[in-house]
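The full complex has more chains than appear here; those shown keep their coordinates.
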Amino acid sequence: MAKRVMTLDELDLPVGKKTRLSRLLYRYGPRNGRLMVLPIDQGLEHGPRDFFVNPESLNPEFQLRLALEGEFSAIAFQIGLAEKYLRLFAGKVPLILKLNGKTEIPPDDEAFSPCHASVADAVRLGADAVGYTCYVGSPRQDDDFIQFGNVRREAERAGMPVIMWAYPRGRFIEQKGGRDSFYAVDYAARLAQELGADVVKVNYPKVDEEKRAQYPKEYRELKLSKREMLEQIVASAGRTLTLMSGGSKRSDEALFDDVRVALEAGVTGFIFGRNMWQRRFRDALDVAGTITNMIQDVSPSVAKKAALV
Amino acid sequence: MAKRVMTLDELDLPVGKKTRLSRLLYRYGPRNGRLMVLPIDQGLEHGPRDFFVNPESLNPEFQLRLALEGEFSAIAFQIGLAEKYLRLFAGKVPLILKLNGKTEIPPDDEAFSPCHASVADAVRLGADAVGYTCYVGSPRQDDDFIQFGNVRREAERAGMPVIMWAYPRGRFIEQKGGRDSFYAVDYAARLAQELGADVVKVNYPKVDEEKRAQYPKEYRELKLSKREMLEQIVASAGRTLTLMSGGSKRSDEALFDDVRVALEAGVTGFIFGRNMWQRRFRDALDVAGTITNMIQDVSPSVAKKAALV
Amino acid sequence: MAKRVMTLDELDLPVGKKTRLSRLLYRYGPRNGRLMVLPIDQGLEHGPRDFFVNPESLNPEFQLRLALEGEFSAIAFQIGLAEKYLRLFAGKVPLILKLNGKTEIPPDDEAFSPCHASVADAVRLGADAVGYTCYVGSPRQDDDFIQFGNVRREAERAGMPVIMWAYPRGRFIEQKGGRDSFYAVDYAARLAQELGADVVKVNYPKVDEEKRAQYPKEYRELKLSKREMLEQIVASAGRTLTLMSGGSKRSDEALFDDVRVALEAGVTGFIFGRNMWQRRFRDALDVAGTITNMIQDVSPSVAKKAALV
Amino acid sequence: MAKRVMTLDELDLPVGKKTRLSRLLYRYGPRNGRLMVLPIDQGLEHGPRDFFVNPESLNPEFQLRLALEGEFSAIAFQIGLAEKYLRLFAGKVPLILKLNGKTEIPPDDEAFSPCHASVADAVRLGADAVGYTCYVGSPRQDDDFIQFGNVRREAERAGMPVIMWAYPRGRFIEQKGGRDSFYAVDYAARLAQELGADVVKVNYPKVDEEKRAQYPKEYRELKLSKREMLEQIVASAGRTLTLMSGGSKRSDEALFDDVRVALEAGVTGFIFGRNMWQRRFRDALDVAGTITNMIQDVSPSVAKKAALV
């Protein structure tokens, strides 16, 4: 069964979800069916320390201006920032309301991200999608699945697209090769599709030769290139659109290479936070512009691998 | 009290459940009151590794086409796949919506499968049954029973048949001879009937001589053939129809022998996943055809043992 | 304050409860204000092994026919059996719907019996009472009390009598002399009345001289006959009617002696399962007939101790 | 700020609460703004052993007759006794419905008293107040506070006074000088007022010199008389009326002395159980009469310290 190019019309989406996703894919950002999202929930997840390297970024207006001038598809906010900073940018920068979160203070052994906001909050704020962090394989996956099911159903009723931050986490995945293994990320992509996410955000997989013996046997002998791994992950996510996460900041060269490979592998887009707003404003605009160009210049042969073109 | 042949009319089912079960038993699949179901929830339960041996099977359309062309009674999906892939096959391949699930990452010591979908989702998607995994004897049976009770009542109101995946699991059953012992599977069959499942999916029991001393005393001295064990299990399930699970893939010879014995023992059908879609498409069709023929060729003397004819 | 003979009219019961209890006490079974109930929830509580000694008993129709021909006051079923087997016997054998249950697989250290059925189920099925297992003194008594309170209130609104299976259980009662001590059973009887059960099912107390030192001081020196213990238990239950449980099967002589003593002590009736249906049908009928005769032949002097005559 | 004499009119009570509390304070019992309550929930909290010393007390009619003839302000019952015994005494003996309770079988390390009855039950039964046990400082104070908040709000809507049994309990208070220390009881009195109880029931504080070093520093050097401690406790409870608990039975002399001191310290009343009904009926009436006289003979100078006169 050959890979098929899906269009938004071919995805079996309810009208509300299609309307909102269509805005994100074709009216903002690269506007060619791909996404470039600016997330700013690190203030909750890591505390203000992430802003030290670029003090201006502490004020959420920095990210809003960056999203506006850098022509991002949307900004991802926790409820507090959305309520207090978005009004001036309403209609100009689409909102992805992140519904759950936690601090970094307790360890991740039994990671669980509690919902403190709701789909109804997202509707009230005019959001075009909600974000939900699922800690794949955590000892608390039971609470996570039940909570996600409630979010999914509420989103279903509201016609609100659901983006899952699918993060392998917890002491058991550490025993099976770690959170960033290809096994872990590949599983996360499939899980997002099985549970009904419309879009999934995953990290770049990493091979750690020292942990290879811990991988499940089907993954133990695999020797794939980064592009091959990403192609497989996109395939595992299936009709759930795939966004690549940025993680901690790295060099421009490494970043653009990651973007290039991911585009070749057929991802729908990127959700880069610290790699954007840990730069000075002008630098961040430049990087965002470069990535937008890379997204828009995708060659037809590569584009055919994309879920949406 | 001799075994009696029940008809669907004799089962005391509400009209909605009877309508839906009748479709599965007589309008799709073998069409003679027996079932052949194609499950595809392994992407959630085991991750994508189950698809490696047959890469085409990663795309759920593979299984949908197989269910359609192989004339299965129904396909069993998690909500995500049902929402994103079923539309083209709607009305052609009946849906069994699996309501709960989990990943394989945490160990099974305290197994619990949380519900992330609902009977209302199943109704909305036109499903003909819902699936629910109960981990029989798990330390968390309290959460499981309460959750199942909610599903059962919601299904009652919706006229939706309930199929219980009845899997002995958890550290305590391991201390009593293991999850696949005749004691464990027999108990699971009865439990499904006691809790009000309409159909139960069980694994083939296995005798492990090394664990025999751990069995409860009534089972310790038993020397039964596979067929005798299955007859007993079907009797323990009573008016809850019995489906045999396939488990991991095995040889054709072993598979057909398992089918033959189960049919002789009076089971209502089969729910084989990896034994089907881990084959190439043509091979899978052939195997499915052979099993369908075996089901339809059941001799009258054997048929009399079936719950439904 | 001398013991008083209560009549059903003197019990302060709402009209629905009185109607249903009146049917059980005067229209079925011994018909003289006493009860003889046939329970069949062992398939869930112990698994099918309890049926091995009398294979016919695996089919719930065995117990239904026994309840009908043996003129029992009612049969106690879990929801699954009630839904699938009762219709043919509806109106002939009253139903006590057991609302909670568990398997024997996990140990009883932290026993808790989760509700998977509801009073609404009982109403729908035309039941005349609901059954609820409370594990007296379990570490999880908090969940138990809250759950029971919900059942009691739902039953209050539905006019449905509540029968509590009051079973001392868990690691703490084991440290205080064990689940069958007079202290434990006496406490259970009182607890049922304090929490608002209409009927309580208790086990026969046993004295274990080796554990006497563990009893609370008030019980440590007590030297009571079985009849004296039962009289005290009936008094502790007060206006909550007392049923004696059968436990595992024993000899006819021992059984009839237990019945005789209990009747002399003023119990309202019996709920014997394995002592009935682990016998062949004819034998069971004979034993049931003998007990019915004993119940109906209660002398007036003994009858005066009964809660209801 | 001098102590002020409050009247019922000065307490800021909603009309329903004022109506009911007024009945308890001025229409039953001492009728002078003070309370004498007869509690009988020991059958649940301790089991029937508390009745052994006076076997007649096992029958709740004993306590009801005692409350009636001894002119108590009210009787405190769990739901089961209230439903089954109160009708004959309805309108003659006011009811305080105890909403939560537990057995003594598990240890008190993590004490929590689950609600099995509701304010709606109390309304239906014509109660004039509800009782709630809060285990002050227990590791499970979170469940306790949330549960109490629900009761308080339900009582608010129903105009039902709330009496808190404020009992320091659990392994942490044991590390800080024990449940009966002045620190513990004083804290309990204040907590009841902070959480919104209308009346609080506390135990007499005891000084245990061996544990003094464990007290918080502010209490470590205190050398107060019993009366001074009680005055402080009454002040900590503020506008929450204070009832003294009786605890286990003691000599008449000690009991009357406790009553005298408490009256001098300004308590609103007493809630003595075992000190009443562990006596023979006539003796109990005599003791109750003596205490009623002491309450009614309170000198004006003492009366001025009472919260209500």
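Here the chain labels run A, B, C and D in written order, and each chain numbers its own residues starting at 1.
Basically, a residue touches a chain if its C-beta (ideal position, glycine included) is under 8 Å from a C-beta of that chain, and two chains touch if they have at least 3 such contacts.
Since we're looking at a predicted model, the values are computed, not measured.
Q: All chains share one sequence and 4 are in place; how many are there in total?
A: 5
What we mean here is this: only the chains that are shown with their structure count from here on.
Q: From subunit A, what is the lowest number of touch steps before subunit D is reached?
A: The fewest steps needed to get from subunit A to subunit D is 3.
Q: Answer with same or different: of all residue numbers used at the interface between subunit B and subunit C, are over half used by both copies?
A: Different: fewer than half of the residue numbers at the subunit B-subunit C interface appear in both copies.
Q: Given a C-alpha superposition of subunit C onto subunit D, how large is the rotation in degrees, taken in steps of 5?
A: Going from subunit C to subunit D via C-alpha fit gives 70 degrees.
Q: Where the CA atoms of subunit A average out and where those of subunit C average out, how many Å apart are those spots?
A: 58
Q: Taking the mean of the CA coordinates per chain, how far is subunit B from subunit C in Å?
A: Distance between chain centres, rounded to whole Å: 36 Å.
Q: If I count partner chains per residue in subunit D, which residues reach a count of at least 2?
A: Within subunit D, no residue contacts more than one other chain.
Q: Based on which chains touch which, is the overall arrangement a line, ring, star, complete graph, or other?
A: Contact pattern: an open line, chains touching in sequence.
Q: For this structure, enumerate the chain pairs that meet the touch criterion.
A: A-B, B-C, C-D
Q: Quick one: which bits of subunit C touch subunit D in the complex? Just the residue numbers, please.
A: 1, 11-12, 136-139, 141-146, 148-149, 152-153, 156, 168, 170, 172-173, 176, 183, 186-187, 189-197, 216, 218-219, 232, 235-236, 238-240
Q: In the complex formed with subunit C, which residues of subunit D make contact?
A: Contact set of subunit D toward subunit C: 41, 43-44, 47-49, 52, 56, 58-62, 78-81, 83-87, 100-103, 105-107, 112-118, 120-121, 143.
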